[in-house]
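So, subunit A:
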Amino acid sequence: MDWLTEILKAALLTVVVFTYLAVVTAMIGVYLERKISGWIQARLGPKHVGPQGLLQTVADTVKLLQKEHITPRQADVLIFNAAPIMVAVAGLLDWVVIPFGRIGERVLVVRDLNIGVLYFAAMASLTVIGILAGGWSSNNKYALLGGLRSASQMVSYEIPLALGILWVAMIAGTLSTVGIVQAQAQQGGWFLFKLPQLDYAGAPFGILAALTFLTAATAEVNRVPFDLPEAESELVAGYFAEYTGMRFALFQLGEYAEAFAMAALAAIMFLGGWLEPNLPAWLWITLGLAAVLVVVLLLITGASRDLLIRPILILAVLGAALCVVMFFGVQAGRSPVLPSPVWFLTKMFALVFFLIWMRWTYPRLRLDQLLNLSWKVLLPVGLLNLLITGFLITVVRAP
Partner candidate 1 sequence: MNPADLWSIVPELWLTGLAIFLLLVDLFTARKTVVGVVAVIGLLLSIIPTGVLLGQDPRTILAGTYAVDGFAVFFKILTVIATALVTLAAMDWLPGRTQYEGEFYALLVFTAVALILMAASTDIILLALSVEFVSLTSYVLAGYLKGNVKSNEAGVKYFLFGATASAVMLFGFSILYGLTGTTNLYEIARRVSDAPLQALSLSVALMLTGFGFKISMVPFHQWTPDVYEGAPTPVAAYLSVASKAAGFAALVRLLMVVVDPRQLNWVPLLAILAAVSMTLGNLLALPQRNIKRMLAYSSISHAGFLLIGVVAFRGDFGTPGLLIYLLGYTFTQLGAFFVAALIGRQLGTDDIPDYAGLSRRAPVSALLMAVFMLSLTGLPPTSVFVGKFYVLAGAIDNGLLWLAIVGVVNSIISLYYYAGVIRAMYIMPAPSTVPLEEPAALQVALGIAGLGTLIIGLYPQPIIDLARSAVLLLRI
Partner candidate 2 sequence: MGELAAFIILACVTLIPAVVVVTSGNIVRSALSLIPTFLGVTGLYILLHAEFVAGIQILIYAGAITVLILFVIMLTAGGTGTRIRQVNEQVPLGAMAAVWLGFLILLVIFRTRWPYTATPAPQYNVASIGTAFLTDYVLIFEVTSLVLLVSLIGAIIVARREE
């Protein structure tokens, strides 16, 4: 291997990925977050800058970039400045192993490591150091408390997270992310519902593993209901209370990059990544008609005027459109109907929506409840799931 070109290639790809992430995850992420939370709270969300407030985040970013960098007195300047970069870089590095799709024979992935998911878990675990460093160096007790809470939380939830990943690695027989998607392609179904060794009988285990993983992932990225490290009402803003301007933006970027990466990994591990759902035409049209029916019902009853219903309406419209396209595509005998990155992004954004939805549905947990959930619920469930599935696939192999 020529290391010089390797390094150059890596640097180039980093720039590309960074741009993608800065645009897609942070900006769209913040926009979606605000818009969807607005709807769920029965208000409109950003509206004025650009159509439907689409440019609001751009404006916010420009504002943040112009803001003054304030360094608290007696803060440890070096660490204070390095912490946001650590978080952002750790969040970005996750994306190295995420495959976006396939064009021809080429998989769109920065690097298909043979330790893919392990690498992902390792990078995700690095974030906590940035958070801890940021919390400590701010020389502010709220920030320090936020950082410490975060450390205990993330260290605890890394284990269920790893158990979820391990479950998939066991089923797929590989640690490579591309390999995991290919294993699902081979068996013609997602690991959520179907295991190569157990067929559809594996569905309960798959769903359980996915739930473990998603719960742990939500906690790992410090989102509600696990947002104790930054709980506004208790800790001002937690570990980044003292951060301003671009450094604050970097924390946000890292956080969204990681949240999206978690969603992406969940899509890859449980929802087949870039694979197109292999459904017959009649099912597509049935689903499409059902979605259209929902839209029509909402419009007729006038419920659509209620802001709370708006996300459902929008989702139903999008779903109906997708189903119709798929129906005609399948009828015309095209396979795959849509390019694979479309599917990957659809699944990822569906999960992102799910995360945002969760945020406004559940109240924040107390610290002891949080740790109990990890150690007394998720950990045993994850272990048992691993054990039973392992037993089943070794002993009761499907023919």
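Assume a contact is a pair of C-beta atoms (placed from the backbone, for glycine too) under 8 Å apart; a residue touches a chain by one contact, two chains touch by 3 or more; residues count from 1.
On the choice of candidates, all candidates are chains of the complex that A comes from, given by their letters.
Everything numeric in this text was worked out from a predicted model, so none of it was measured.
Among the candidates 1 or 2, the one in contact with subunit A in this complex is 2. Subunit A contributes residues 1-7, 76, 78-79, 113-115, 118-119, 121-123, 125-126, 128-129, 132-133, 136-137, 144, 147-148, 151-152, 154-155, 158, 162, 175 to its touches with candidate 2 in the complex.
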